[in-house]
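Moving on to chain A:
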Amino acid sequence: MTVFQCVLFGFLIVCAVSVSFSKNLLNSVLIYMSFSLVMSIVWVTLQSPDLAITEAAVGAGITSLLFFATLKKIHAINTRREQEKKDVFQGLNEKNVGEEVSRRE
Partner candidate 1 sequence: MSKLKSREEYEKTGSFRFWRWLDGRRDPYVGQVEMKPQTPVETPELTIRERLRDSQAVRDKVYDIENNKSLNFFHRVYVLAAIVYCVGLAVILLAMVAYLPPTGEADRPVNNEVSARYIESGLQETGAVNIVTGMILDYRAFDTFGESNVLFAATTTVLILLHRKKKNQDGRVEELENDRLLEPKRDAILQGSATVLVPIIILFGIYVILNGHLSPGGGFSGGAVIGAGLILYLSAFGFERAEKLFTEKLYKTVSFAALTTYCLAKSYSFFTGANHLESHIPLGTPGAILSSGLIFVLNICVGMVVACTMYTFYVMFRKGDF
Partner candidate 2 sequence: MEFIRNFPFFSIMLSMFGGIVSPVLPERAAKWVNRAIITVVGALSLALLLYLLETGESYVYMMGHFPAPWGNEIRAGVLEAGMALFFCIIMLLSMLGGAHKLLTEVAAEKQNLYYILVNLLLSSLLALVYTNDIFTAYVFVEINTITACGLIMIRETGRTIEAAVRYMIMSLLGSGLLLLGLCVLYDLTGHLLMSNMREQVAYLAANDLYAMPLLVTIGLISSGLAIKSALFPFHAWLPDAYGYSTASSAAMLSSLVSKGYIFLLVKLIYRVYGFEVFHDSHIVNVLFVFGLMGMIFGSLSAIRENDIRRMVAFSSVAQIGYIFMGIGMGTQVAMVAGVFHILSHAATKSLLFISAAGLTDVSGGSRRFEDLTGAGYRDPWAGAAFTAGALSMVGVPLFSGFISKLLFAQAAVQNSGKMLPALIVLGISTILNAVYFMKTVIRLYTRVGAAEKSGRQFAGRKLYVAALIGFMILNVVLGVNSQPIVDMIGQGLGMFA
(Lines give C-alpha, C1' and ligand atoms only; values in the text may rest on other atoms or scores of the structure.)
Protein backbone atom coordinates (compact mmCIF):
# COMPACT_ATOMS: atom_id res chain seq x y z
CA MET A 1 0.00 0.00 0.00
CA THR A 2 2.76 2.40 0.91
CA VAL A 3 4.54 1.99 -2.41
CA PHE A 4 1.30 2.44 -4.28
CA GLN A 5 0.51 5.56 -2.27
CA CYS A 6 3.98 6.94 -2.90
CA VAL A 7 3.55 6.47 -6.63
CA LEU A 8 0.20 8.26 -6.49
CA PHE A 9 1.63 11.11 -4.44
CA GLY A 10 4.52 11.44 -6.87
CA PHE A 11 2.02 11.64 -9.69
CA LEU A 12 0.08 14.35 -7.87
CA ILE A 13 3.16 16.48 -7.43
CA VAL A 14 4.23 16.01 -11.03
CA CYS A 15 0.75 17.04 -12.17
CA ALA A 16 0.69 20.08 -9.92
CA VAL A 17 4.08 21.25 -11.14
CA SER A 18 3.39 20.62 -14.79
CA VAL A 19 0.13 22.59 -14.64
CA SER A 20 2.07 25.74 -13.99
CA PHE A 21 4.69 25.06 -16.66
CA SER A 22 2.49 23.96 -19.52
CA LYS A 23 2.15 26.56 -22.23
CA ASN A 24 -1.26 25.57 -23.46
CA LEU A 25 -4.31 26.24 -21.31
CA LEU A 26 -6.12 23.20 -22.64
CA ASN A 27 -3.21 21.02 -21.59
CA SER A 28 -3.18 22.40 -18.10
CA VAL A 29 -6.90 21.77 -17.71
CA LEU A 30 -6.40 18.20 -18.89
CA ILE A 31 -3.56 17.76 -16.43
CA TYR A 32 -5.77 19.11 -13.70
CA MET A 33 -8.41 16.60 -14.68
CA SER A 34 -5.99 13.73 -14.25
CA PHE A 35 -4.87 15.27 -10.97
CA SER A 36 -8.46 15.02 -9.75
CA LEU A 37 -8.79 11.48 -10.95
CA VAL A 38 -5.65 10.39 -9.15
CA MET A 39 -6.88 12.26 -6.12
CA SER A 40 -10.01 10.16 -6.11
CA ILE A 41 -7.87 7.01 -6.08
CA VAL A 42 -5.95 8.47 -3.17
CA TRP A 43 -9.25 8.85 -1.32
CA VAL A 44 -9.94 5.17 -1.87
CA THR A 45 -6.57 4.25 -0.42
CA LEU A 46 -7.39 6.45 2.56
CA GLN A 47 -10.59 4.43 3.13
CA SER A 48 -12.97 7.25 2.26
CA PRO A 49 -15.15 6.06 -0.62
CA ASP A 50 -17.59 8.94 -0.06
CA LEU A 51 -14.87 11.36 -1.00
CA ALA A 52 -13.78 9.23 -3.93
CA ILE A 53 -17.24 9.29 -5.49
CA THR A 54 -17.60 12.99 -4.89
CA GLU A 55 -14.17 13.86 -6.20
CA ALA A 56 -14.68 11.76 -9.32
CA ALA A 57 -18.08 13.31 -10.04
CA VAL A 58 -17.14 16.85 -9.15
CA GLY A 59 -13.42 17.38 -9.58
CA ALA A 60 -12.85 15.27 -12.63
CA GLY A 61 -16.37 15.72 -13.98
CA ILE A 62 -18.20 18.95 -13.40
CA THR A 63 -15.27 21.26 -12.66
CA SER A 64 -13.43 20.14 -15.76
CA LEU A 65 -16.55 20.60 -17.87
CA LEU A 66 -16.86 24.13 -16.55
CA PHE A 67 -13.20 24.71 -17.38
CA PHE A 68 -13.76 23.51 -20.93
CA ALA A 69 -16.83 25.70 -21.36
CA THR A 70 -14.77 28.64 -20.14
CA LEU A 71 -11.88 27.85 -22.46
CA LYS A 72 -14.31 27.76 -25.34
CA LYS A 73 -15.67 31.15 -24.34
CA ILE A 74 -12.29 32.75 -24.04
CA HIS A 75 -11.20 31.25 -27.35
CA ALA A 76 -8.38 29.29 -25.83
CA ILE A 77 -9.48 26.20 -27.75
CA ASN A 78 -8.78 27.29 -31.28
CA THR A 79 -10.44 25.70 -34.23
CA ARG A 80 -8.00 25.11 -37.03
CA ARG A 81 -9.44 27.86 -39.19
CA GLU A 82 -9.12 30.39 -36.46
CA GLN A 83 -5.56 29.35 -35.82
CA GLU A 84 -4.73 29.83 -39.47
CA LYS A 85 -6.24 33.26 -39.43
CA LYS A 86 -4.38 34.09 -36.30
CA ASP A 87 -1.14 33.03 -37.94
CA VAL A 88 -1.85 35.22 -40.90
CA PHE A 89 -2.60 38.05 -38.58
CA GLN A 90 0.55 37.50 -36.59
CA GLY A 91 2.42 37.76 -39.83
CA LEU A 92 0.81 41.09 -40.35
CA ASN A 93 1.72 42.13 -36.86
CA GLU A 94 5.35 41.75 -37.49
CA LYS A 95 5.17 44.40 -40.17
CA ASN A 96 2.94 47.02 -38.73
CA VAL A 97 -0.35 46.23 -37.16
CA GLY A 98 -1.99 49.56 -36.92
CA GLU A 99 -1.35 50.67 -40.48
CA GLU A 100 -2.22 47.36 -42.00
CA VAL A 101 -5.53 47.15 -40.24
CA SER A 102 -6.53 50.70 -40.94
CA ARG A 103 -5.61 50.29 -44.60
CA ARG A 104 -7.67 47.14 -44.91
CA GLU A 105 -10.79 48.50 -43.38
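If you want to know what made the cut, all candidates are chains of the complex that A comes from, given by their letters.
Definition applied: a residue touches a chain if its C-beta (ideal position, glycine included) is under 8 Å from a C-beta of that chain, and two chains touch if they have at least 3 such contacts; residues count from 1.
Nothing here was measured: the structure is a model prediction, and the numbers come from that model.
Visitor: In this complex, work out which of 1 or 2 touches chain A.
Guide: 1
Visitor: Under the definition above, what is the set of chain A residues touching candidate 1 in their complex?
Guide: 48-50, 52-54, 57-58, 61-62, 65-66, 69-70, 72-73, 75, 81-82, 85-86, 89, 93, 97, 101
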